[in-house]
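Just one protein chain is left out here, and the rest sit where they should.
Up next, chain A:
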């Protein structure tokens, strides 16, 4: 009960701060729209599919997972600013739940990601993408889990390294192989065997496969439950670890 109350207090404050900075909405939507408009038209010939709709079915889920991963991983920067402003320390001298300090922030990130995802999905509908609403909601659940995990991870790492100078290269180093090995931009069906073998060890590759299956309308595919399960387990682990970092001594 206290956890719920504390989480909602932190969430409200974080959401309020986000809404006060409308630049975020512009940037958060502008970039994916550029991908949609400028990159997607290359896909139909490149993927050798028969229609635009088919190309979007493959590309849009990948784009959404990409946003979830990157949106989450870079949240740590905001936390470092908060650390510097003394806000975290001020929270830590109160009896507030340490898990709530993390969850309130991560849930804000999840909500803002889902808002972005809805905007992109609506735009993609204009390009003849068609998804069943039930499948779409499950895909959003997958995105929410990914974003919860990556944002918790990013907050935890930010609390450990405590400086933007260390966080930026670290996050880029983590994000790049994840991106390349997840088949986000192009499906790994074209990849040579050894590359696919490595990609199997990338949990995000499972998440992308699951999300694509949902967009394809293939709810029965094992990719779906496997992807959801892997993401749920990893998200829980990331949250548990990051909450412990909030409880430990931080400056």
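Just so we're on the same page, a residue touches a chain if its C-beta (ideal position, glycine included) is under 8 Å from a C-beta of that chain, and two chains touch if they have at least 3 such contacts; residues count from 1.
Here is the rule we go by: contacts and distances are computed from a predicted model.
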item: Choices "Ring-1,2-phenylacetyl-CoA epoxidase subunit PaaC", "histidine kinase", "Spermidine/putrescine import ATP-binding protein PotA" or "ABC transporter" - which one is the UniProt name of the chain not shown; value: "ABC transporter"
item: Touching the absent chain when the full complex is considered, from A:3, A:17 or A:33; value: A:17
item: Residue, one of A:96, A:110 or A:234, that touches the chain absent here; value: A:96
item: Touch residues of chain A, complete complex, unshown partner; value: 6, 9, 13, 16-17, 20-21, 82, 84-87, 89-96, 249
